[in-house]
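Note that this complex is displayed minus one protein chain, with the remaining chains in position.
Just so it is clear, A and B label the chains in written order, and each chain counts residues from 1 on its own.
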Amino acid sequence: MEMEQFLQQMINGLSLGSVYALMAVGYSLVYSIMNFSNFAHGGVIMVGAYIGYFAMTAANMPFWMAFLLCGVGAGLLAVLLELTVYTPLRNRNAPFLYYIISAMGASIFLENFVIATIGPTYRTYPQVFSHEPFRLGSLSLSRIDLMIIAVAAIGLITLVIIIDKTKIGLGIRASSFSIKASQLMGVNVNFTIFLVFLLGGILAGFAGMLFGMKYTVYPTIGNITTKSFVAAVFGGLGSLPGAIIGSVLLGIIEVLVSGYLSSNFRDLIAFLILISILIIKPTGLMGKSSEDKA
Amino acid sequence: MSWYYIEGILIQCGYVLMVVLGLSLLTGFAGLFSFGHAGFMAIGAYVSAICTTKFGLSFLPALLLGGVVAGVVGAGLGKLTLNLKGDYFCIATLGFGEAVRLILENWEYVGGARGISGIPWETNLKSVIIACAIGTLALMALVRSRHGRSIIAIREDELAAEMSGINTFRYKMIALIISAVYAGIGGGLLAHYMTYIQPKMFQMVKSTEYTIIVIFGGLGSVTGSIIGTFILTFLPEMLRSLDNWRLVIYGLAVIVIMVIRPRGLMGGVELGDIFRLPARRRAAKLAEERIKNMNGESAGEEAQR
Partner (left out) sequence: MNWKRLIGLLCAIMLLLSAVPVMAEEPIRIGWIGSLTGDSAVFGVNESSMIKMLVEETNAAGGILGRQVELFTYDTKGDANEAINATRRIIAQDKVCAILGPNASGQCIAIASVLEQMKVPDISTVATNPKVTLNYDEATGKFTTVKPYNFRICFTDPYQGAIAAGFAYDELNATKAAIFYDVSDDYSSGLTQFFEEIFTNKGGEIVVKEAFKSEDVEFKAQLTNILAANPDVLFLPCYYKQAALIAKQARELGIDAVLLGGDGWPSDQLFVMAKEALQGAYFVNHLDVNDPTFAELKTKFETKFNIPLDLNGFMAHDAYVTLVAAIEKAGSDDSEAIADALTEVTVQGVTGTIKLSKEDHNPIGKEGSITKIVGDGYEFVMKYGLGQ
């Protein structure tokens, strides 16, 4: 029983970690180029969840179509935010805090816009996957969890390929090293930033829809992204593999703390880990060295 | 408008102003950003409320004790995190604020999630006016003193300040401790106005709200912070009849201000300067420079032009 309980907890941690990962990658991607924490990301995830919900219920779309629409919709929203909010700030060379505050303004706006127009009611996706989980002995893994792990894996691998192997990716990597220098080298920085927001937004849309299917849809979904933000810092802000590893580790740590220490202190420990990591190694597990970021 | 209603909002302005003044020193003058000041408020509120409800201490010493404890905790936090670079310090304070709230939620002695009730109603218009007057004068005196100029020098250019013999860590620490004391006293005032506190009241959103006020009022301006507090506390009350569209407009307003007038209402300028026009122009120019400089420090790579 002890061993099974432990294995079950590891499964729980992995599935929780993959939810965080889908969200954290968006944070990290934007951070790697823009050097600020995009707190509007939670709002984009929430809108994504609603797009998917209405596509499947009001427009009766099949799952896959709704899923794609979600990605496109959330991607466009992220780009729209970039163009209307961040570009003017960028043109003015505003300090990073202005970006953070604007992002928080945007997330207050999105959240309450949805409450005012759609309403605060919890909504539930129509059933796509059977509720009956896969079982092995006393262990269980629900179908939606498997789906999330798969989407997280495929999405993130695709992203890594784009960034590592394509010319566009080279632009992103160059810009994340130094925007000024890469511009001198002929990288179209505006396009690169546009692309980063689009990619981050698409992943946020997927994350929103899967989150909505696994749990439920409501206007304050964005609050959960504080955790994925912690995960991104944990792994090293601005590093994609770091965000993924950080998320999975945070998922497992949370599960182990609530499983073996005390569920009351789960979040406290998560935040203490955050602070200790910042003190010991501010750049996180896989972050760029602080010299780069100075 | 009835006076009774306005009085309530003014009292709210009062304790918000205490926190904002402290934050103004930290953010506007020392250039450090905190998302954890709700944590200091919580400490001040809980310490003073425990003193008055459980130990029968009177209001004033309880309030001061709350401020002192917040300051001591601030010193501890500063010792650990002040060496971190800009945005990482900001993240550390976020973690700190949440950690304080989580500890309070799990601590049965202070009622856990159910909080402390039956706190005597001591905060009135008179007490907040006195607190704010003392707070404002003390802050004004500090930023105009030699120490104040050292703090500003750190914001302008930390390296240069260090070179010219300023102990940057020490001055950052002073700014953080003073701002924590202000936040603690603000929290104590809040507790004795609400007569009830629970951990839920000190969420991260609160810290963000106060930082928004400082930026709205203008970095590096004490009078700007005061004006900002009044406008941003009254604004949501003015919009009250809009029900749930209220926060939509608030969110939009925050974005518009950031995009259109990034140096805030009074960036780098004090109210008195407005009457001395040439000085004002000079100060405004300085403010623009400062914002560029800050940018150079924290996110220099973004410079595109």
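Keep in mind that, in the parts below, a contact is a pair of C-beta atoms (placed from the backbone, for glycine too) under 8 Å apart; a residue touches a chain by one contact, two chains touch by 3 or more.
Keep in mind the model is a prediction, meaning the values are calculated, not measured.
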| Which of these, B:115, B:135, B:148 or B:218, touches the one chain of the complex that we don't see? | B:115
| Per the definition of touch given earlier, which of A:87, A:188 or A:216 contacts the omitted chain? | A:216
| task | Have a look at A:25, A:97, A:210 or A:255 and name the one touching the chain we're not showing. | result | A:255
| So which bits of chain A touch the chain we can't see? | 1, 5, 8-9, 12-13, 15-16, 19, 112, 115, 119-122, 124, 131, 133, 138, 140, 142, 211, 214-216, 218-220, 223-224, 254-256, 258-259, 262-264, 266-267
| note | Had the left-out chain been drawn, it would touch chain B at residues 1-5, 7-9, 12, 53-56, 105-106, 112-118, 121, 190, 193-196, 198-201, 237, 240, 243-244, 246-247
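The rule is short, and it goes like this: only the chains that are shown with their structure count from here on.
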| query | Where the CA atoms of chain A average out and where those of chain B average out, how many Å apart are those spots? | reply | 30
| note | Counting only contacts in the complex, chain A reaches chain B at residues 34-37, 85, 88-98, 100-102, 104-113, 115-116, 178-180, 183, 189, 226, 230, 233, 264-265, 267-268, 271-272, 274-275, 278-279, 282, 290, 293-294
| Touching chain A in the complex: which residues of chain B? | 27, 33, 80-81, 84-88, 90-92, 95-96, 98-99, 102-103, 106, 204, 208, 211-212, 215, 244-248, 250-255, 258-259, 262, 291-292, 294-295, 298-299, 301-305
